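Here it is, the structure, as structure tokens.
The complex appears here without one of its protein chains, the remainder shown in place.
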Amino acid sequence: MFKKLFIIVMLFCVSSCVHLQSVSLTQIPAKKSKKVETEAHKWIILGFTFDNDYLDEVVPELNRRCSNGKIQGVLTKDETVNYFIGLVMKQRVVVSGYCQKA
Amino acid sequence: MKIFFAIFLVATYGCVVKHHAQFGEIDGRGGLGRRFEVKVSETGVNLSEASSVAKSLTRSKAAQKDIETVRDIISMFQMGPKTGNIVFHDDYAEKLLSMILSQCSSGKITGLSLIRESNKYPVISGEIVKVRGYCKLGKGGSSV
Partner (left out) sequence: MVLRVFIFFIFSTLCACSHAIHLVHSSDFSPYSEPSIGKLISAKTEQFTILGFVESTAYVDDAMKELEKKCSHGYINGITTQYSTSHGFFSWTNKILMQGYCFEKS
């Protein structure tokens, strides 16, 4: 009984564990003004996912936050958040950069 | 059990696994321009799934053991880090840069996103490198 309770508590403790899958960084400008950030995510239940189209909204969203400007120093973090022993996961891509306006 | 396995195979047909995603600089001055996409792929093979299918085709325990032995011997010749399934040609992504520039002959490319992913099917998979970007409008407002 105690063993089962311990296992359940441990499962909840390791839930929402974040794992960094990959990271990339572009060249950083000398003038770092306004920082803009956006994220795109997708829930994965039982490991089923059929496309990565959720990433399409990242570039237009960042462009909206820095309209008529140039975003440099782009940091991309590709993360996986595990909510329940790999059965419920969230794939999250966080992209941030410095917005330069003329 | 076999019916469940068959349903599971059909249900997971075309599952996508994302290995790596990267975004580049975004130059929104004067608009992003025309969106384009370039994709290269190669067929990957999953050795352990292939051996499982081969084993299921025979009831003879000796043949199944032979298949396992062959699988283990082959895997000794295919050691090393793997992303997705193994492929037999590694030059399928070499033309990527030329393909990107053919989509935008002006060279005004921005908002690049590169995704390395696998489309999983039973035994085989599609090992894909996908590039999406924006080709900024050239002089006179025409996209090139």
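The first chain written gets the first letter, and so on, giving A and B; residue counts start at 1 in each chain.
Please note the rule applied: a contact is a pair of C-beta atoms (placed from the backbone, for glycine too) under 8 Å apart; a residue touches a chain by one contact, two chains touch by 3 or more.
The structure presented is a predicted model; accordingly, all values stated were derived computationally and were not measured.
Novice: For chain B, which residues reach the chain that was dropped from this view?
Specialist: On the side of chain B, residues 19-20, 22, 24-25, 27, 45, 47, 50, 54, 57-58, 63, 66-67, 70-71, 74, 76-90, 92-94, 96-98, 100-101, 105-110, 112, 114, 116, 127, 129, 131, 136 touch the unshown chain.
Novice: Give me the chain A residues in contact with the hidden chain, please.
Specialist: Touching the chain left out of view, chain A contributes residues 22, 24, 26-27.
Keep in mind that, in the parts below, only the chains that are shown with their structure count from here on.
Novice: As a quick test, compute the distance in whole Å between the mean CA positions of chain A and chain B.
Specialist: 21
Novice: Spell out the residues on chain A that touch chain B in their complex, using ranges where they run on.
Specialist: 21-22, 24, 26-27, 47-52, 55-56, 58-60, 62-63, 66-72, 74, 76, 78, 91, 93, 95, 97, 102
Novice: Can you tell me which positions in chain B touch chain A when the two form their complex?
Specialist: By the definition above, chain B touches chain A via 11-12, 14-30, 32, 111, 113, 115, 117, 130, 132, 134.
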